[in-house]
Structure formats: C-alpha cells, structure tokens
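This report concerns only the one structure given below.
Note that this complex is displayed minus one protein chain, with the remaining chains in position.
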Amino acid sequence: MSTVGEAAVPAASRRPSARRGARTARQILVKVVSAVLVLVAAASVTFFAQLLVPGNRATAILNEQTGRAQLWTPAQLAPVNREFGFDKPLIVQYLNYVGGLFHGNLGTSYTQYRPVTQVIGAELMPSLELTGAALVAAWVLALAVILLTAKRGRFVTALGSTWEALTASLPTYWVGVVLLVVFAVEIRIFPVIGGTSAWGTVLPVLTLAIPLAGFLGQVTRDEFEKVLDQPFITTARTRGMGDTAVRLKHALRHSVLPAITLSGWAMGALISGAVIAENVYGRPGIGQVLVNAVNTRDVPTVSGIVLVVAGVYVIANLLVDIAYALVDPRLRAS
Amino acid sequence: MSSISFPRAGALARLGNVRIRVRPGTAVPLLIVLLVTVAAVAPGVLTHRSPTAIDIEHTLLPPSLSHPFGTDDSGRDLYTRVIYGARESLGIGLGATGLAMSIALLLGFIAGLAGGLIDVLINRILEVAFAFPVLLLALLLIAIYGPSLTTEIIAVGIGSAPGYARMVRGQVLNVRKAAYVEAAAALGHSRWAVIRRHLFPNAMRPLVAMITLGVGQSIVWASGLAFLGLGVAPPSPEWGALLDSGREYITTQWWLEVMPGLVIVLVALSITSLGRTLQHRLEGAAR
Partner (left out) sequence: MTRSRFGPLAAAGASALILSALIAGCSSGATGATVASGGTIVQGGTIVYGHEQEPPCLYGGWLQQAYIDRNILDSLVTEANNGSIEPWLATSWTVSSNGLVYTFHLNPGVKFTDGTPLNAQAVAYNFNYWQHGGNSTAQVSMDPYYKSATALNATTVQVTLNKPYLPLLTMISQAYFGIQSPTALKRSAAANCDDPIGSGAFKVQKWIHGQEVILVRNPDYTSWPATALHKGPAIVDEVDWKFLPDPVERYESLVTGETNAIYDIPTVDWSNAEANFQVTQYVTPGKPVSIYLNTSEGIFTDVRVRQAFAYAADRKADVEAAFHGVIPYEGNPSVSRATPGYDAAVAAAYPYDPAKANQLLNEAGWTGRDAAGYRTKDGKELDVRFPYPAGSVVTSEGTSLLEILQQQWKQVGFNVQLIPETQAETFAGDYSTPNSYDAQPWYWTSPSAAILWIVWRPSTKADPNYSNSSFYNNNELSTVIQDGNTSATTAEADQYYGQAQQIIQDNAAAVGLYDQTMSIAVAKNLHDVWLEKSQGEPVFEDAYFAK
C-alpha cells in the first residue's frame, strides 16, 4: 500500500521477466488474501461491537415493529428470540454468521425480513454512483482551481488557495441545503427531488464534491507549487514549452500523488458521509440504511454494510495502487 | 520565499529559533482565532447576555444592532449562543485532533521505527480501521455511551486517527533514511537523542498544516453528527447543534442557519490558514 513519502520501490529492471511475473502473481495473491482477512476482521469487529450496545435485541425489534418504546414480557420476547437465534450462545451465533459470509450469505435483516444482500443491494448502487461522481467532480474542480491559480501572481494565487480552504471548511448539510434552496427552488434549474436521475444527481454530487475539492486541492497545491519550482520545469520552459503545457504535462503528474492516495481513503469516507446529501435530497443510499440499522439494532445489516464499504475501500485502494504506479514512473517496473 | 516588508506595521515575535513577522494577510486569521479563543475561555468579555435567556416575546427577530445575529425561536440572542458555543466546538476540534494525533504518533512512530513484523501488524490494523466507516464508529459509540461532548470527541478522534497514523508513518520512513539522520547516528548520538532532535521535528514539520486542517475538519464533522441527531444535549449552544436546529428556518428566518454556518467556516478557515502559514515559516526556517 503506497503512502505519501514512502520510499520508492527500486526498479526491478534488471531481473528476468519470468521471475518478475511469478513475483507479481505472489504479490497479487498476498494482497487478495489480506484483503479478505481485512473484510472478515471488519465484519467481526462490527458484530461484537453491536452486542456492546446496551439493551436487548428482541426488545428493540418488537418496539420497532410497533412504534413503541417499552419493555416486553419474557413470553412476548420468546418467539422473537427463537426466530432470530438469540437464544443460542454468542459464539455459536458468531460462527454461524462468519460461516454464512463465506457462502455469500450476509444473513437476514431483523426488521425487514429480507436477506441483507437485498437490503443493501437495492440502495448500494445509488450511493456508489453518488460518491463516484462526487470524487470525479471533486478532482475536476480541484485541478481546475490549481491549474488556473497556482503561481500566477499574488492575488490570484491567494484567491485560489483561500477558495480551497473556504470550501474545505463548509459543513455538508449547509452546502446541501443552500444549493437546494438557491438552485432548485429560487432558480429552478435542478429538481428538488432528484431521485436517481442524472440531472437530479447534480446537486447532491456538488454538495459532496465542493468540500472534498477544497480538501484535495489544498493537499495538491503545495506539491504543485513545489514542483513548479523544480529545475526540470525551468528546462522545459526554456525549451519553448508553453505555460499551460508545462502545467498539464509535467507539474500535474508529479503533484497529484498525495491526492491520489487520499482518494482511496476519500472513497470509503464518502460512502457513509453521503448520508447527509442523501437525506437532504431524498435519495436512497446505504448511509441512511446504516443509520436506521444501528438505531433498530439490525445487527446483520450493519455488519453487511461494513463489509460492503470495506470492500469498496479495498477495491478503491487497489485502483489507487494502479494509478500510483501509472503516474509515478519511479514505481513502474520498466 | 519573498515577503513584503512592513517595517512599521509588522510585529516581531520569536518562536524558538524561528522569527515570525506578522503580516496583514496573517493578521486576519490570527485575529479570528484569538477572538474564538477569548470566546471559549471568557465568553462574558464578548457578550453581556446569557445563552439560555429565553424571551418568548421576541422570537425570530432578524439581525439588528441589539441582536447582531438575530434571535432564535425561543427569543435567545443568537450571537450570544454562538459565543458560548465556542468552548464546546473548539473543544471538540482540539480534543478530537489531540486524541487522533496521540494515537497516530504512537502507532506511526512505532511502525516506522520498529519495522518488520510490528510494522506489518500495525499496517493491517490500520487497514481494518480505514475500512470501517467513520459514521458507523460514531453511531456505535453514541449508541453505547449516549450522546455527549466526550463521546463526540472520541468518535471524531478515533475516526481520524488512522489517516494521521499513515501519514506519520510515511514521514518517519522518509526521514529515517535521510542523510542527516544517518550522520547523527554515525556520530554516536543516542537513539533517543536522534529521535528527539532530528527525526521528530523533521517528520512532523510537513504535517503541521494537516493537523490544523484536522482541527477545522473536526469542528465541521461534529456539525454533521449534530445533523444526524447525535450531538450534545440541549440547551447546549454548540455550533453543530445551532446548525441543526436552524435547518427548518432557512427559507424564512435564514440567519438562524446562515450565521452559525458562517462562523464554523470562518473559524475552520482561519485555523487552517494559520496552520499553513506556520508550516511555511517552519519549512523556510529549516532550509
């Protein structure tokens, strides 16, 4: 897993390609196995953490079904305990759960009676679309601001970096509701209820992208300006390369590395952080499913969501590694 | 790095070996941070009213001279509530970042210095921590311990720790291989001295801006938790709580939502700004 500042892997250019192939295959296998372990560990931690939440699960289920908040008699709780297997020892419940995981069975939701895979699956795609688009949009915004404003005279530079710091400090709900009121109600460009349509996703995407763009921009700007000071840039300029070309072709490539690393983390964080945007715009999403599931102590659903988010994170980081290798010539085994 | 010289306007201060000249561009964020600190430590200096003084005759008044931010739906002066909320919000920001940094320093340095199996183990733990949605962590903690200032600090702190731990570890690995560290070790300085005098300052210096960014982000994050109903109990004037209770009024009494939001933005912005300035100064001095 690459991180900012980690020593660059020495090029393996002098080894025979067959051995390199085997080594790469082994590396991939190790990565896959460790990814699976990470997922199981995350789900296990979640499973047990939920049992720490005080209160009785059967009680919570009955209350959720009836909209009440009270205790129930043991006679009323017994059928619930039987139905969900709460009367079995904890270890047995845990092992059943983990065993099920390896069969692709994430369990059944306590409150919706449906398989957890269905509960999550229905609302996962809109969340992924939203967060994926938000990440892309954040990148576009961040890069645009940097390309236009880095090292271009005191005022413009300051404006750019202030813009980034400003947007990074915006509370998500605030951005969401201001965008809603201004662009969907006052000036009716976008719908208030976006649902999952493309046009209706613009405002939710912007709500998440604008603060993230500020954050990514700040991280990248420093690198970008440092790179623009490097001797090889001066060389390129003296060879007649135009300013825009210099920025795009050389400086950008070197300076985006830290932000690429952060993107892996950002993807995982965005998914659950998107709950606010989903709430404001009435979009389905697993953030809301997660909040409901924790509130109603729907243990399998919570664990299932953790698995899915962890899975997304793992895949995102795999992509980050690939992107890193593509962008940073030092890491590419030539 | 060039600087404008204001021989009369600038003030000189010493910070260890680093001289800091305060320029107007730094003055504004500094002033804001100072104001917030005063608000957190001695709110009575900035306002004579009480944050819980209800007045049902004067609810929902727009901003005016006597109520700079207007009044809320109980007739309380919003400006006063914002001032008194500084302590809790700043507390969350500093507390969460402090907690995160403590964990991060511990894990990052151990992993970076020890290497080998310990490094691998800590890396795996960080992986699992990363894979965990921070939102869930907050939800679970609050479900177990109930919503309170402490729970919020712990939730945001633990949630941000893995990210910092990664960065610290990366920096430590970087600096470990640097020439001056090897030189110091070759000169026979003790391990501790090397860590204290060379490793630590040089590893942490590039992270100063990230830390202050983190303080700002923690304040913003806490407001998100309040939105989900996981904030501190009323009648606390914590900024996130103000933001949450002002939501319904955005199209009618907009100041209830806009003012607390602006304050959060300005404060986070100023802290971040100062952090970047500080980092640039430190890096300039270190060259």
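Order as written gives the chain letters A and B; numbering starts at 1 within each chain.
Just so we're on the same page, contacts are C-beta pairs under 8 Å (C-beta built on N, C-alpha and C of every residue); 3 or more make two chains touch, one makes a residue touch a chain.
It should be emphasised that the depicted structure is a prediction, and the values quoted were computed from it without experimental measurement.
A.B. asks: Can you say which of A:35, A:280 or A:308 touches the chain missing from this structure?
C.D. replies: The one listed residue touching the chain not shown is A:280.
A.B. asks: Tell me which residue among A:131, A:288 or A:317 touches the hidden chain in the full complex.
C.D. replies: A:288
A.B. asks: Among B:142, B:165, B:181 or B:199, which residue is in touch with the absent chain?
C.D. replies: Reading the full complex, the residue touching the unseen chain is B:142.
A.B. asks: Tell me which stretches of chain A touch the chain missing from the display.
C.D. replies: Missing-chain contacts on chain A: residues 53-56, 59-60, 62-73, 79, 111-114, 119, 122-123, 126, 154-155, 157-159, 161-163, 165-166, 177-178, 180-182, 184-186, 188, 191-193, 195-196, 225, 278-285, 288-289, 292, 294-297.
A.B. asks: Extract the touching residues of chain B with respect to the undisplayed chain.
C.D. replies: Within chain B, the residues that touch the unshown chain are 1-2, 4, 23-26, 28-29, 52-54, 56, 59, 72-75, 139, 142-143, 146-147, 229-230, 233-235, 244-245, 247-255, 258, 262, 265-266, 269-270, 273, 276-277, 280.
As a convention for this text, only the chains that are shown with their structure count from here on.
A.B. asks: Taking the mean of the CA coordinates per chain, how far is chain A from chain B in Å?
C.D. replies: Taking the mean C-alpha position of each chain, the two centres sit 22 Å apart.
A.B. asks: Okay, in this complex, where on chain B does chain A touch?
C.D. replies: Residues 25, 123-124, 127-128, 130-136, 139-140, 143-144, 163, 166-167, 169-171, 173-174, 177, 209, 213, 216-217, 220, 223-224, 227-228, 240, 243-244, 247, 250-251, 257, 261, 264-269, 272-273, 276.
A.B. asks: Taking the touch rule as given, give the residues of chain A at its contact with chain B in the complex, in rising order.
C.D. replies: Counting only chain A, the residues touching chain B are 1, 3-7, 34, 37-39, 41-42, 45-46, 49-50, 52-54, 158, 161-162, 165-166, 168-174, 177-178, 181, 185, 211, 215, 218, 222, 265, 268-269, 271-273, 275-276, 279, 287, 290-291, 294-295, 302, 305-306, 309-310, 313-314.
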